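Each chain you see keeps its place in the complex, though not every chain is here.
Labels for the chains are A and B, by order of writing; each one numbers its residues from 1.
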Amino acid sequence: MCRFIAYLGEQPVTVASLIDEPKNSLIKQSHGSLESKINIHGDGFGISWYSNRCQPGIFKSIRPAWNDQNLIYLANELSSSCFMAHIRAATHGDVCRNNCHPFHYEKYSFMHNGRIDGFSEIKRELSTLLDDDLFLHISGSTDSEHLFFLIMHFLKAENDLIQAIESAFSWIESRLTAKGHIAHLNIAITDGAQMIATRYSTHNQEPLSLYQSTSMHKDGFIISSEALHDCAKTWTKVPNGHYVYMKEMRGQAIIAPLEI
Amino acid sequence: MCRFIAYLGEQPVTVASLIDEPKNSLIKQSHGSLESKINIHGDGFGISWYSNRCQPGIFKSIRPAWNDQNLIYLANELSSSCFMAHIRAATHGDVCRNNCHPFHYEKYSFMHNGRIDGFSEIKRELSTLLDDDLFLHISGSTDSEHLFFLIMHFLKAENDLIQAIESAFSWIESRLTAKGHIAHLNIAITDGAQMIATRYSTHNQEPLSLYQSTSMHKDGFIISSEALHDCAKTWTKVPNGHYVYMKEMRGQAIIAPLEI
């Protein structure tokens, strides 16, 4: 399992404003999560952020977020109107940089909070589905990275990010049904201009926690696995089975049920 | 604060038999300590071990013990009749290899579970006390490394390890008294043939936990910050303010009060 946070807004904010400064910041969650069965998320971390370049910047490390001396400096210096940050508690895949989130492909970056049980039983079929370009971009061994490229696969065909997510979740759910496994599929994905986050578990399981806030940073959307502070009205729980669709420069986020 | 374990015996045993195999092994303690206020000890680890060479072997890493893929292999392959292992929760000093325990000097290796409050106020005076040889061996910035070289300082003068420890503790306690600080001074030190461990806090404070076992490995002594499994009669709590003196090839450990 993991924890993550993401920001999309009209104005750039520092990465530190979400991962370091709040009372229950992502860095603090790495040393003591409040809403996860797993207390410790010390198996690496990563950030992706968007500036004027056509691809995201990526900073990943296998160290725990709470003791990486570079992270605080960079979090304070990096300001962006779109970024993601993730802390890992390893399930599938060794602790090495290539298994740290966010994963990226072209303009997209992606992170996952959850796990696909029985992933090894569907990894081959999933790999076979991918075209060569996507297949060759996989550099690690996690369920999460493969899930990302499965979404990219459907995106190539369907050209709609929400549909691609739904198709990928549906593909996984149908494979797992036959094998008796379940998957927890809270994800966040962005291309720097739009962002989608999901709160979903297969087979009617209770999904992991996911919150949305529009009031913490004015004119910006925040998605977070946990509420970053106590002020309850700031944080809205994303409903079970729903996605949140956010767009830069634009008032309301859309919260709607996933069709799977 | 930290956690540690040490073994001295007639027969070599694998490092894994203490740090990986027990129910509450040191590696498991790194991810969830049972008898420490601090649950997580993920700021690096280290091992020192003695073979036929005149100096200990040292393996240290800044990674959490629970996710270092090299550690399990080495713990299974390294067998020794004398070794120490330590997991760190950083207090003084950054997370870098030079601040990981055990520290070593000539044939001695040393580790510390505790902290010297107000260390920065006595660091200069302590450094000045050391001769050039000892001063130049300090490569990090922790209270623990300086405590080790303070013991080495008194050992040069007094030629008795227990007396040197007592002199060092006494030196620290008297400096802290003036400044209103306390220190927790559970340590273990060995030269490969004898080993001493202490359970001591200055100013009549309750010391941190420390256990001794002679029954887990036949013909061998084990010192551990925590009991490694539930069988209560295997583990004897070292009394407050006492040291344990162990010698290779020899029946009884001596447990006696520190004279400070």
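Everything that follows uses one rule, which is that a contact is a pair of C-beta atoms (placed from the backbone, for glycine too) under 8 Å apart; a residue touches a chain by one contact, two chains touch by 3 or more.
Since the model is a prediction, treat every value here as computed from it, not as a measurement.
**Student:** Which total copy number does the whole complex reach if 2 copies are given here?
**Tutor:** Copies present in the complete complex number 4.
In this text, only the chains that are shown with their structure count from here on.
**Student:** In degrees and to the nearest 5, what turn takes the CA positions of subunit A onto those of subunit B?
**Tutor:** Rounded to the nearest 5 degrees, it is 180.
**Student:** Would you mind pulling out the distance in Å between where the CA atoms of subunit A average out and where those of subunit B do?
**Tutor:** Subunit A and subunit B have C-alpha centres separated by 41 Å.
**Student:** Sort out for me which residues of subunit B touch subunit A in the complex.
**Tutor:** Listed in rising order, the residues of subunit B that touch subunit A are 31-32, 39-40, 42-43, 62-64, 66-67, 69, 90, 94-95.
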